[in-house]
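Remarks on the structure that follows.
Yeah, one chain of the complex is gone here, protein chain that is, but the others are all in their spots.
In this document, chain identifiers A, B and C correspond to the written order of the chains, with residue numbering beginning at 1 in each.
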Amino acid sequence: MSIYYKLGYTLLGLLIVLNWGMLMSAIFRKIVARVGGRYGIPYYQPWIDLIKNLGIRTTLSHGIMFYLGPVFRFTGAVGLFLFMPVLFGNEAWANFSFQGDLVLILYFQLFGMLGMALGAGEGGHPHSAIGISRGLAQHAAIELPMTMGIIALAIQYQTLSISDIVAAQQGSVLNWSIFTNPIAGVTILLAALGAMGHSPFNLVKAPNEIPIGPPTEYHSTFLGILMSSGAILHVMEAVLFMNLLFGGASNWFEMILKTFLIYFYSVFVGVVYPRFRIEQSVAWFFKIPLLLGIIAILMYSF
Amino acid sequence: MEHARLQLVNKLFNDRPKSYKYNLFQMKLLIDRLTQHYNLTDYKQQRHNLAFVTVDKQLSPDIITHLRDYEGFSHFVLLSCVDWIEDDKLQLTYLLNQPNHKYEIGVRVLIDRKNPEMVSLHKMWKQIWTYQRELHEAFGIIFPGSPRLEENFVLEGWTEKPHMLRDFDTKEYAERTYFPRPGRTSNDPATYMREKLYPNQPVTAKTNKND
Amino acid sequence: MINSFLGFKPDRSLYPKTNAEGKLEIDLSSHQYTKLWLGPNHPGVTGNMAMELTLNGDEIVEGKTHVGYLHRGFEKLIERRLFVQGFPTSIRMCVAEPDTNEYLIAACTEELSGYDKQVPEMAKWLRMLSLEMARLQGLLRGVPGQAGTFSLGIGVQWGTYLRDLILDRFEELTGARVYHMYIIPGGVRGLLPDGFKDRMEDNLKEIDQFIIKIRKLIFNNAVFKTRAVGLGVITPKMVDQYGIVGTNARAAGVKRDVRKDNPYLFYDLLDFDPPTATEGDVYARTWVRWQELIQTVDLIRQIMAKMPEKGEIRAQMPNVLNWRIPQGETYVKLESGRGEYGLYYVTDGSDKPRRVNLRGPSYTHGIALLEDMLVNTNIADVHALMVSLQVCPPEIER
Partner (left out) sequence: MSDLNINQKVSEMLQRSEANAQQDEKTFVRPEDELREVVAPDGSIIKINPLYDYYSGERPQEDKPKNAIVEKFLNWARSESIWVLGFGTGCGSIEIPPLVTPRYDMFRFGVQMRATPRQSNAFIISGYLSVKTLKRVIRSYEQMPSPKYVIALGSCTINGGMYYDSYSTINRLDKYLPVDVYIAGCMPRPEALLAGFGELKRLIKEGKGEKANEYARNFDEYKANQKKIIKDWNMPDYNW
């Protein structure tokens, strides 16, 4: 396939993923509203918010890194998309995935975070700085069990390519990694709770204690970029877990269904739980998920 | 049902005077004990469980300490100030509560209005410095040694005289400082109602049976 | 052992050092400390107040409460108004439970003018009903609100909906949603409307279900327990030192309730026992308030069952425009949802009061106690501590 076709497909895929992410955030807020007994926002609200934010007239910056923070975040989200095979068995939608992309994707998860850290730090608001330090601390705690689970899968399938991992799970539901390697699966799913950024692990963006957290100073177009990159990130995180544990997807419908279920597993947990303090959440990840991760690696090492 | 309710109310009215009398008796005993030690210039039993005594300014820390340590008035309720501008005095009221006998005593101290100063009691209860800080701002009373006394409490950048003194006219200040909306008229309801609504009502109506 | 290792509890007793005068030595330019203002523009702060925090990492080494953002000078304004004009002014002192102010100012003026014996029986029952309804609507916000501080917003949604139902009943009874002006000197303004008790009973049934749901949602919630247990402990010794009242004192095991200690209205006709706990932390305070929610529902049922069907609701009072009260002073208190709530009222024989001073429980809870409690806690718990002490800034600054 020519690179131009490939680029076209990638851009189209990005568009689909972006819109699906926006819809997913609307559904998320709708579900939270319905649990509380409210009607909730209209489904098209995120798009209007995005347009509104792009149409804000005042845009002020605190420096170069302040500009680059959202750009880094967006780059992280797009990079995650570029190297992720969204649909299995389809060359067009496999994007630019290659042998060893698993490592790159683990890196891209942190990339946006670090960019935000630099940008929000230059914003100068103490809430941003505190939010960033909390976010990085918690992210480190999440990464450790998650990486362990992923490495366990890599040892199991003897590959670092996501496409190969997905290919190994085809055939039957029972071939999915969550059934063939349940300990690694549970480890990743527990870590996924933190990676999705919902309660009980959302002190980083806690509106009550430190309002909004890192993006406190971000407004107008910056916020628009952050919103869209957030939408992409949520979908891509779900796609990653889908590929690793639930056998990937062979068409768009299957992908949307599976990412929806994976995403809303964390939403439903979040709706009924308050949030941990940062040291409590770090301690939580360092207990059972880390232990499971170590067991998962040891199982396939011997 | 009505009958049962009447029984209940009757029981209440039979029981309450007993406890009232018991409370009163306890308070009288307390005042007796106090007068043995201290010179109380004024004493008024306001209610069965509330009395006000007036003491000298020099004596007041002693008597409050005595009340707390020996009479069990462990709960500090309120420190307030009343401006008796006619007598050129400020009245400080320390209201203490006795949780076991469930009565309260108000210790009134009259201080000079020109040079208001009072001993700080911030070491006796931990919340008193807040009251003293407020009274310093509102009445200009100085409590030497009270922590954070000079800090702003409710106002910021206040340059007028202390705002709770009787001779500070808040209406005049508001009209001078803020922008009253033109066209707003406000009537004094007493004169308005007397003139417009009840023109036939005699002005010297029976106001109070105690008058 | 693993818990103590993973509990991350650093010893903060060594720094900052205290100097000879007992003050903390905090050098902001040393980059060890951060100054952070929480509020007044902050969604988590209860009402409009500010906390000036000095942080070391995530932990607070010093906290100061700043109030005055809601200062309206009520006590000055009431001195300029007739006794009856004081009513609409005074009820706005505390927006959370305005009825308490109505009762206090009515009781003070009645007592000083000698009309307190003439308030009819029916009026007293209705006063009690409105006070308990005010407590109920406050608790419906307060109990789930504690979980709301830990971002469990679902309970808040349910609770606020039910509070709206109680406000509907208030509207039926008094004509207003928030500021009712129902209790007036000498009695109350009106009788119960037809069918009020049935509609109230329907609402109470819904609240009963809510109470059960809340227990499952909050008190059995592992994360809520992790956050709330052991946070902001009040010991029984502190209760008298700081003047702690109400549910905060009862959660520490000190049983103080004005309704029991100095019964006013007909509270000694009702069958109730104030709930207590012994731990004194945020969890215990929420638990006590939850039990008080059950009790308040029960009290409203008792009041509606025991009150007469009809009767006089107002004593014959003098012309309020010429109403003069002889010189005197009194202090009347009641048990509000937040604790002992009192009014110190001084008259000088004219047609206006000489001095009115409100003693809100937040005055001690929100400044002296909160400031000392904040030290060595995490910044994420500031909001929870404020809500658990039920700090209501308008009654601090009036």
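The rule is simple: a contact is a pair of C-beta atoms (placed from the backbone, for glycine too) under 8 Å apart; a residue touches a chain by one contact, two chains touch by 3 or more.
Quick caveat: nothing in here was measured; it's all calculated off a predicted structure.
Novice: Kindly name the visible chains that come into contact with the excluded chain.
Specialist: Result: the unshown chain touches A, B, C.
Novice: Out of C:I26, C:V95 or C:L191, which is the one that touches the chain we can't see?
Specialist: C:V95
Novice: Tell me which residue among A:T159, A:T180, A:S220 or A:S250 touches the hidden chain in the full complex.
Specialist: Reading the full complex, the residue touching the unseen chain is A:S220.
Novice: With respect to the chain omitted from the figure, which of A:T59, A:Q99 or A:N175 is a touching residue?
Specialist: A:T59
Novice: Touching residues of chain A against the unshown chain: what are they?
Specialist: Those residues of chain A that touch the unshown chain are 29, 33, 36-42, 45, 48-49, 51-52, 55-60, 127, 207, 211-212, 215-220, 223.
Novice: Which chain B residues touch the hidden chain?
Specialist: 154-160, 163, 168, 170-171, 173-175, 177-181, 184, 186
Novice: Counting contacts across the full complex, list the positions on chain C that touch the omitted chain.
Specialist: For chain C, the residues touching the absent chain are 40-43, 47-48, 68-73, 76-77, 80, 88-89, 92, 95-96, 141, 156-158, 160-161, 163-164, 177-179, 394.
In this text, only the chains that are shown with their structure count from here on.
Novice: Taking each chain's centre as the mean position of its Cα atoms, how many Å separate chain A from chain B?
Specialist: About 61 Å, centre to centre.
Novice: Whole-Å distance, chain A centre to chain C centre, using C-alpha means?
Specialist: Chain centroid spacing, chain A to chain C, equals 43 Å.
Novice: Sort out for me which residues of chain C touch chain A in the complex.
Specialist: 2, 6-8, 34, 36, 42-44, 58, 147-154, 156-158, 161, 217, 221-224, 226-227, 378-383
Novice: Would you tell me which residues of chain B are touching chain C in their complex?
Specialist: Touch list, chain B to chain C: 2, 5, 8-9, 12, 15-16, 46-47, 49-50, 52, 74-78, 80-83, 93, 95, 99, 102, 104, 106, 125-127, 129-131, 152-156, 163-164, 166, 168, 170-171, 189-190, 193-194, 201, 203-211.
Novice: Quick one: which bits of chain A touch chain C in the complex? Just the residue numbers, please.
Specialist: 32, 35-38, 126, 130, 134, 199-200, 202-203, 206-211, 271-280, 282-283, 286-287
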